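Here the complex is missing a single protein chain, while all its other protein chains stay put.
Right, chain A next:
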């Protein structure tokens, strides 16, 4: 198994055979060569990274791969080995602390993953073994086992369906958690196997595991006593995928073909890779700069030391002679150890504690997301979930949002909204009263309380009841339901409410349910006859003669039925564009208005027409259909020709409006995201029409948006091959969207000006053609064209995507120029790969299981929460962490610079300026808490303002606070202050008699004065930056300063028995007894902060402006959003194509 995995990892398929042979039920087959139970991997799903055994070494290895940790390890080792100015404890202790904290955190996270894995792996399933059923843990299923699955259970591995409880050998499956399609799919048993499973002796030959969900090729050999083995072909319709759910079928038996990590679901997962935030990359870049500073400092000092020593009498004055050992040491070795000593002395410039603080900030900060009550959804009683705290700040940097459609943008819950019969509007308000439901009348027509004639009404409703391919769900435990339907009125509605329908499209169910609300109930299809219960509770029966199937080109479907009285009727429903030309023109006008208005509101509209067929007409149609169906060649074309012939001269009876309910505030959220400068791409496995209408409803596409389509349909061209057409279209779109477009200002994606908006649509098949063109050479050109077009479109819709294709798209954008930060949001297992691929993956705690949530970085209950997550939390976290990082580098620079300068005054002898306690405590105790509090609590702009002004998000786009300019500013500030600290005290010490008793101060007093100025300055600098002073900030800032003073007294107030040198004894207290020391501390602090205060003040003239502007801006924003939410509703009309069909 290991090798197999290895093979897969290395992509080396040479050793592998092309197919695998599976013995059903592990029964040896008579005919074949000796039964060799081949080795397949077990059914365990592993998403965790560590085990108990390898945790320590692996985790340590991972941690020391981090450049900073490795650096500190080296410093620590140098301190242990070489005689250095500071003890190993000063750097060993913090390092140990960092490593431990990180290890605990990662261990805990992996523990959770183990738990989740176990939940899946230990799930009990029934396996048929030697003629009896055995309960087994899911992970123990082996390839070849015959597994029993009951209704509503998910399949534990990939199975070939052998037997179903349904008579016709089918079963229904929903693959919602795999590809996002929530409709029921029919799968078939292999012929000849459904009987007598125990006696079945068969082998299955099938291809090796591959990730394509819709492809499967295999063969089954069935051996029967004294007969030639029968061979049956196997296709995807026989394969039940792990992760799919059995529906409407009591139980099935299947044989496991792919297990564990080889299932198609697992293959569609992508390996978990550690996600690193862009901020971390900036940190690493800064780190390198500081490393260079550090090394050059050490080099300068080492050089100077030897230059200085070469002078007569300087190297070894009589008062400071060397030991014999030192004299004997090789000169170059000495230089090297001196260099290392300087490195150790200055190593504090690289802030070890920054990593601890950043980790803590991220870890603690993520609680604010979990705690946010705005993320709490009362429906599922859950709030947001944070799986990785490493990416908090990345939420403030998102440039591309990839969203799933089903269940993310929409609720995947169709609802019948209204219908229009003969020009009169019927709006169903609630189900309580039929009469109420019909009173709502069309205001536009100004015919209050008028209705269409009773006859027309009923005709329309019958049409709704008949014109579909819906099946009634067989009531599971309620066996008697169908019998009771005829029963007493009182209980009827309740029972009907519970009635479940199954259809390939949720729209159809919505229509049937809609008709039910108006009193016409579809009871089911039994042996070619459809039963309807009408308003008078009479059962009407219709004989179903023909179904003229839906297809996306015709965009309509029809049924031909025969009433009891012998009339033959054709009902047709379809998109207005395909119905209107086929009905009498005078009928159209009355309906069109309604249809257009409904479409404007984002509903899916359908028109219903009917036609009475005379006997001759029917006979002709019947013959035509039968002939066409039997045709061997061009069957499709012939059928369509007949369909088109039949569906003419109909009369329009009405229209319906069905709403695929968007998620709450989906449109507002999308608008906010676009306002914040993000580009939204919709990636869905769904049909193009459906997806497009959703995009309109979410206002991703607007009325003025010009759609650039690149789909299978647009590629159809008589003249050209698909490949050529693709290129041609790409060129054309590129011309339109990229070359002709006026240069857009960076960061501004949606302007409300007259600029043409473009929307781009591509489907899965075209995408794969684009990604893997027959000519390898074209690939990069295509890709770059495609990317450029997409980058200039306000919204992009990719439909009919396989999960891996979604990830491919994300990857392509992620790796494009400028490597933008991407975010994926989805709710189903089909989104997992893209969630994992994107920089930030967001899972929605939707209905489609927990796969997405488990693999996401953040999980939120609803789409609408994304707005606050990005605009408020993301923005704040970014600002906080950016400030944290810059501040850390700054404060360590001005911490170490005086120590560096001191080397020029002590003969470059590596004499530390500060006491060891100060060196160690500076980052850990004295200055760590204020910045941590700041980085958790700072709100430089109020959350409400952030939410109201999406545009504020753009201010921090492109890592604005961690670019080189701000970094340079902070560095210059640090250098300025460091120089000031050192030389200020230096000039004071030109006369070290600083006390009024004439006594002099020594070197430790010098260091302590510098250090006091330093601690106060950096803390007050942070206080100046703090815009949001909660009591915690007050407590921590003033508390840190008080603690410093207290600690210094304490540290200098006692003779510490464990210290070999009591060098700081009473130094601090003595310092405070000197007026001059006080005065120099005060003036140096003020002088260091002066530029900062001046900057704040100089910005002041703009200050009142911006401060006044902010509220007004928010008003503008508010107006804008209210305008924009109002405007499309009133003004948007859909192009023909935007009206979805079924």
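Here is the rule we go by: a residue touches a chain if its C-beta (ideal position, glycine included) is under 8 Å from a C-beta of that chain, and two chains touch if they have at least 3 such contacts; residues count from 1.
The rule is short, and it goes like this: contacts and distances are computed from a predicted model.
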The chain dropped from view, which UniProt name applies: "AP complex subunit sigma", "serine C-palmitoyltransferase", "AP-3 complex subunit beta" or "Cell cycle control protein"? "Cell cycle control protein"
Which listed residue (A:106, A:186, A:208 or A:370) would be found touching the missing chain in the intact complex? A:370
Pick out the residues on chain A that sit against the missing chain. 85, 312-314, 317-324, 367-368, 370-373, 375-376, 381-383, 905-907, 909-912, 937, 939, 943, 984, 986-1007, 1027-1033, 1055, 1060-1062, 1065-1066, 1070, 1074-1076, 1079-1080, 1083, 1086-1087, 1090, 1093-1094, 1096-1097, 1100-1101, 1103-1105, 1107
